[in-house]
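Missing here is one protein chain; the remaining ones are kept as they sit in the complex.
Naming follows writing order (A, B and C), and every chain is counted from residue 1.
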Amino acid sequence: MMKEKLVLAYSGGLDTSVSIPWIKDHYGYDVIAMCVDVGEGKDLEAVQSKAVQVGAIKSYNIDAKERFANEFIAPALKANALYEGKYPLASALSRPLISQLLVEVAASEGAVAVAHGCTGKGNDQVRFEVSIHALAPDVKVVAPVREWGFTRDDEIRYAHEHGVPIPVDLDNPFSIDANLWGRAIECGVLEDPWQAAPEAAFEWTVAAEAAPDEAETVVIGFEQGVPVSLDGQPLALAELVAQLNGICGKHGVGRIDHVENRLVGIKSREVYESPAARVLISAHQELEHLTLTREVLQYKMGLELEYSKLIYNGLWFSPLKAAFDAFIDSTQAHVTGEVRVKLYKGTAQVTGRQSAYSLYRHDLATYTTGDSFDHMAAVGFISLWGLPTTVHAALHADSEAAPKLEGLSVSVAELPVKEGTVV
Amino acid sequence: MMKEKLVLAYSGGLDTSVSIPWIKDHYGYDVIAMCVDVGEGKDLEAVQSKAVQVGAIKSYNIDAKERFANEFIAPALKANALYEGKYPLASALSRPLISQLLVEVAASEGAVAVAHGCTGKGNDQVRFEVSIHALAPDVKVVAPVREWGFTRDDEIRYAHEHGVPIPVDLDNPFSIDANLWGRAIECGVLEDPWQAAPEAAFEWTVAAEAAPDEAETVVIGFEQGVPVSLDGQPLALAELVAQLNGICGKHGVGRIDHVENRLVGIKSREVYESPAARVLISAHQELEHLTLTREVLQYKMGLELEYSKLIYNGLWFSPLKAAFDAFIDSTQAHVTGEVRVKLYKGTAQVTGRQSAYSLYRHDLATYTTGDSFDHMAAVGFISLWGLPTTVHAALHADSEAAPKLEGLSVSVAELPVKEGTVV
Amino acid sequence: MMKEKLVLAYSGGLDTSVSIPWIKDHYGYDVIAMCVDVGEGKDLEAVQSKAVQVGAIKSYNIDAKERFANEFIAPALKANALYEGKYPLASALSRPLISQLLVEVAASEGAVAVAHGCTGKGNDQVRFEVSIHALAPDVKVVAPVREWGFTRDDEIRYAHEHGVPIPVDLDNPFSIDANLWGRAIECGVLEDPWQAAPEAAFEWTVAAEAAPDEAETVVIGFEQGVPVSLDGQPLALAELVAQLNGICGKHGVGRIDHVENRLVGIKSREVYESPAARVLISAHQELEHLTLTREVLQYKMGLELEYSKLIYNGLWFSPLKAAFDAFIDSTQAHVTGEVRVKLYKGTAQVTGRQSAYSLYRHDLATYTTGDSFDHMAAVGFISLWGLPTTVHAALHADSEAAPKLEGLSVSVAELPVKEGTVV
Partner (left out) sequence: MMKEKLVLAYSGGLDTSVSIPWIKDHYGYDVIAMCVDVGEGKDLEAVQSKAVQVGAIKSYNIDAKERFANEFIAPALKANALYEGKYPLASALSRPLISQLLVEVAASEGAVAVAHGCTGKGNDQVRFEVSIHALAPDVKVVAPVREWGFTRDDEIRYAHEHGVPIPVDLDNPFSIDANLWGRAIECGVLEDPWQAAPEAAFEWTVAAEAAPDEAETVVIGFEQGVPVSLDGQPLALAELVAQLNGICGKHGVGRIDHVENRLVGIKSREVYESPAARVLISAHQELEHLTLTREVLQYKMGLELEYSKLIYNGLWFSPLKAAFDAFIDSTQAHVTGEVRVKLYKGTAQVTGRQSAYSLYRHDLATYTTGDSFDHMAAVGFISLWGLPTTVHAALHADSEAAPKLEGLSVSVAELPVKEGTVV
């Protein structure tokens, strides 16, 4: 009899490798492995082969970098998405994409189940499962690592028994996840939030001290909120992000150290390297400051907080996400122009921005000749702007003690100049 | 007959100096000058004397640094106040304080009017006038610079005619305002937002390239959200901010370049130096990430946006400000602990944070032995967390085309390993 | 020489009638009057003729009811727009439409200026002028009533001198503005917010006591958030609203009594009759409760507050309005279905709602047989949902006194039943 099939998101690591025989044993499925290239920079051909070696009936190797950049990074960038003001959501963005691919491969293969390698205390399990069910409400989801209850020793023993090779870097003190939008580092000494992250944790960025002594300047071109060129050279987004990761990382730009609130209710200390994300978000914000009206910019900042939470919390494929994107896309129509960023020893400073759609008006802003602003308009404006406060103050004036120059050091001069402390 | 009196906020510059005779001429008031030390670092005794020389009947010199730090900076820091995500509100914080002092001196002196030296296109006129009327609804406000309609040449001629000395730095291309919380630079080449700010604009910070080659680490101690010590040494807030401006400025930390939306409806390009503000806000945020619950932290981020706008827009002395402060003070009860910040060539990186009230729980966060988190709780959590999305997806499943591996480069391996592009 | 032309929004009342000769006198324009039918129910042909009689060179009579319904009411209804939770924004919606028509007629006629009849203390002047300049930044706006400085007696004298007939209802104690979406009543005894509005103020609604003794039920059909049928009969929106105003008004439904905050900084007491708006917004909300996910519904409620303020404050033709509409339209895709409303003596109670896109799932909600909800999922959910609070509580447990049954009346029974007060 034909066995039912399951598609497993496969990384090549110990957990997902052990999952292959374990799923066969415990669920009876034929396992199809799926390796996805979202820009981590790993050799996925070897990973692909390994899956078959440890028991997968088939192994997919999918280059999803362009889809990741265009359909996941671009919307997040237009939203300046930074969870809790700091985390550019790198892993959080790849989970819905991998979920989408699991569902697509499952549909292609006629599989009835999918699996991921997450534990029970992280955010990624939520992102996978909510995304998968949003796309395929009836598909079954298996989470072997959460279910099997193995200690690390149990797992190694099981691997030995089932011919799963033990990775040479098993003692790596850090747990890593990486894609085009950033690299997340957890565990080990990082679990003490008072300890500085050691250099060994970083791969994409040099220490600021090790960065070149010469600053480097890049000019990023945007069209409708999306980066389209680097120093004048048109580039597809995935390539632009990859190049920028290299350039900025070389200057030590993009390290993030964060104690963050997970959806599952705990705080965790996370360290990230996100060179391109860090710089592109800053540059994009600057261009928005130039091209969006005050009302749009300031409302959008509040919406961005919610957008970032929504992505972090796994609701990428949800109606609220679609509505947020509709709002944001409406605001990006004229976010077109160039931003100049100076990279130097860990800093990335925007030093200029320009746009054909700039709402900055020199004739209104200047304090010199050419000023076309009506200064007396301010008189009426202030009067009405402050009126609610003034009415309130007039009513409640009696209820507050008259102000005094209490507790201040005051000197008073008069003609002929003499001094004395008043209070 | 006794003339009525007016109190003028006096800086010693050309505009407020010319205002003294102009107010006497046009309004007939006796002018009392008021110089306030909010940490700009200028010689206010000379300024105080100058006021009398150019015609003030009296000249106050008030050291308000402590009041500024404790009553204006501290609340803003607890709110992580950054207008439009960038500007720490330095000038915006001093305006309500100076307004308060104008009202206090006016009350002491029996003056019926006060005056400020703002033009008609900035934010400061609004902050002064709304603050003054909130504290003294009946006091008259005079704004000579906005009213007189002088060109620069007119003004110089008027100064000559009335014995007002012309400052030697009249040709300074920049317009400056400074206090403990930062230094604002406008005008000149800065009016082109594509032009990088020249080194000549900066006084408090060196260029990153000119900063020391050795990093420096500072540990900032907080109690209930307010900085109380530097490297273990207890300091009053005003002194702590002043010292930190020095330390951080020396490392090139604290430059901000912003195209901002003024309350009066225009965009302007502003450059700031806020070394202490930059570092203290980052450090304070980190300590909050450690000690606030997720719900408090995430809601407070939205409230902070509004708080910053309110201060920027001049509503310091308003009931909404009081309500915001009540909220914020409630959240700061346990924001007590230390934050370590590394300063190096323009960067200020938080490398550690600790608190007796830390809500980070190693036993819940760790992936190694000692893990006390219930992994299977996640199963139920995910099921209910994703339920609204799943119900929506189940209902609308038919309305969307089945997903396909479209537009992707896919390779498939099987045993024996063979490859083929599927889609 | 050909005179320049101005287009005046003309109501036929004394103010706009006097404006015609006044504009000619003071500005020298030829005046083109424009009467717009937005569903007030007035005889606009007579108004149109009157304009010419008092000096307009031309008089337009434009039936804009359909455009008003489809392009102004519909978006507001999809946003459940109620300023400060109470006012359906009737006048606030017609102002941008009339502004748009002024600009269109001015373009057709080659006019260089437009005029409105607002005073200087209301919201409508802001709505007109901001809308007009958003559509035609260069057109000149004249506001005769704000500019002329007439007392009522001056105005009547001027009317007599210029052959402007004095309306017979000049002594009407109320100031009225009406359109399809509602009727606003101001002035007279309403200026005392403690006084109940007298029956004489109302025209569209009977007093609840005078309403029929029989309840009436209507079923409103929606498609994508817009009403399309009444009791099963398909109707264009303008017609549906008009009919519903009649039906609901007859039952005394739709009176609103509000002390509201004007954009110009004052509070005013406003009374409205909005029978259709009141019922359609309630019905629309109910259908949203049935068809939107929790996340969309709850976020949208906050956005609606801002949307309502934006419209009230005159920013209809602004990029933020466009972005809001993009968000809202995205949410309305499945707001399709029927809502049953019972009208009786001033009440409008929704008694049922149904939709092919209902997200209410009987199998999940029921407490009886057929329950498909996994009850044990809640255990894990609660554990993680409450975790941040629990961690906080565990840390701070010592800091709070142990709770006691203080100040309560308590009796305790034991076997054999005996009683005693414990605390």
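Just so it is clear, a residue touches a chain if its C-beta (ideal position, glycine included) is under 8 Å from a C-beta of that chain, and two chains touch if they have at least 3 such contacts.
Predicted model only: the values in this text are computed from it and were never measured.
Enquirer: Among A:Ala107, A:Ala215 or A:Leu384, which residue is in touch with the absent chain?
Expert: Here the residue in touch with the unshown chain is A:Leu384.
Enquirer: From the list C:Met2, C:Val168 or C:Leu405, which touches the chain that is not on show?
Expert: Missing-chain contact among the listed residues: C:Leu405.
Enquirer: Name, in rising order, the residues on subunit B that touch the hidden chain in the full complex.
Expert: Interface with the chain not displayed, on the subunit B side: 261, 263-266, 292-293, 295-296, 299-300, 306, 310, 315, 318-320, 322-331, 383-388, 391.
Enquirer: Even though one chain is hidden, which residues of subunit A still touch it in the full complex?
Expert: 293-295, 334, 357, 359, 361, 364, 374, 376-381, 383-385, 387-389, 391-392, 395-396
In this text, only the chains that are shown with their structure count from here on.
Enquirer: Mind listing the chains that sit against subunit B and also against subunit C?
Expert: Touches both subunit B and subunit C: A.
Enquirer: In whole angstrom, how far does the Cα centroid of subunit A sit from the Cα centroid of subunit C?
Expert: 39
Enquirer: Which residues does subunit B have that touch at least 2 chains other than itself?
Expert: Residues 294, 358-359, 361, 364, 374, 376-379, 381, 385, 389, 392 of subunit B each touch two or more of the other chains.
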